[in-house]
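The other protein chains are all here in position, but one chain of the complex has been omitted.
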Amino acid sequence: MDVVYFAWVRERIGVPRESVETQAATVADLVAELSARDARYAAAFADLTAVRVALDQDLADFDASLAGVREVAFFPPMTGG
Amino acid sequence: MDVVYFAWVRERIGVPRESVETQAATVADLVAELSARDARYAAAFADLTAVRVALDQDLADFDASLAGVREVAFFPPMTGG
Amino acid sequence: MRVVVQPEPFDAGAEASAFAAGRSDIGAVVTFTGVVRSLEDDPIMAMEIEHYPGMTERAITGIVQTAMDRWDLADALVIHRFGRLEPGAPIMMVATAAAHRAAAFEAADFLMDYLKSRAPFWKKEHRADGGATWVAAKDDDEAALDRW
Partner (left out) sequence: MRVVVQPEPFDAGAEASAFAAGRSDIGAVVTFTGVVRSLEDDPIMAMEIEHYPGMTERAITGIVQTAMDRWDLADALVIHRFGRLEPGAPIMMVATAAAHRAAAFEAADFLMDYLKSRAPFWKKEHRADGGATWVAAKDDDEAALDRW
């Protein structure tokens, strides 16, 4: 599964994109798995109210299933316009 | 006193501007005086809810005083923009 | 502030480009352009706009000043034509520039509401059969002023 990061989430984790081997069932499971793996993830995901997630480029919730998903994206609330 | 007319008020009265000798104290008095003078005015002023007035280029009410006024304008509700 | 009342066409894009150009204290520019509309099922040949020379400039300037007093605008522009206009031609435009988006949007909306009902212009539509009709003000136009 491809995982991509943007803005300060990307800066804290230190890479813009990586391939992750995981059996996580939901986004929340994946976040817990990554946070346990390394302090960089724990720092990026410390306050999940400040993090948004997209599954295959559609916004989703943290309890969404990862079944069939190819690309997960984590980023701060958007500031376009 | 100069009296000017616009849009269908002008068309009904038949002139865009005229000089009027009057002792009318208020706009309403002037309207009554003109309406009594000729059917063209009576037609233009038949429905005063559809007529607006400006005194020296500021919108005013029909009960406004004409003291010191140099130019009275009658016209329909505006349709700019 | 710039207020222009003229019979000549204007280039809304070029006016928008020149408006507030090169200022870095501005975050938001809103423009509105009104165009002579001719619908397929009710085509018009031309729109004739009558105005009250002198009062027009005075009324528009007053309206723009009210907007600039009420919102924190960096600049504002109003251009309004009069005379005989063809379908598809620009009638008028407003532009507002502000640090923030909400001020620019609200002020432009306010300007349009007031220009429509408080600036001395009257529109007449000329049709192919030779008929011509004065455009009637709508109750909604007057009611819109209560929003502000």
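First chain written, first letter: the chains are A, B and C, and each begins at residue 1.
Throughout what follows, a residue touches a chain if its C-beta (ideal position, glycine included) is under 8 Å from a C-beta of that chain, and two chains touch if they have at least 3 such contacts.
The model shown is predicted, which means the values in this text are computed figures rather than measured ones.
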item	value
Chains shown that the absent chain touches, full complex	A, C
Candidates C:M1, C:A99 or C:A132 - the one touching the absent chain	C:A99
Absent-chain interface as seen on chain C, which is shown	11-18, 22-40, 87-88, 99, 101, 104-105, 108-109, 112
Hidden partner interface residues of chain A, rising order	4, 6-8, 10, 54, 57, 59, 73, 75-81
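Basically, only the chains that are shown with their structure count from here on.
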item	value
Greatest separation from chain C - chain, by CA centre	A
Whole-Å gap between the CA centroids of chain B and chain C	26
Distance between chain centroids, defined by C-alpha means - chain A, chain C (Å)	48
Centroid spacing, where centroids are CA-atom means, of chain A and chain B in whole angstrom	72
Chain B residues counted as touching two or more neighbouring chains	none
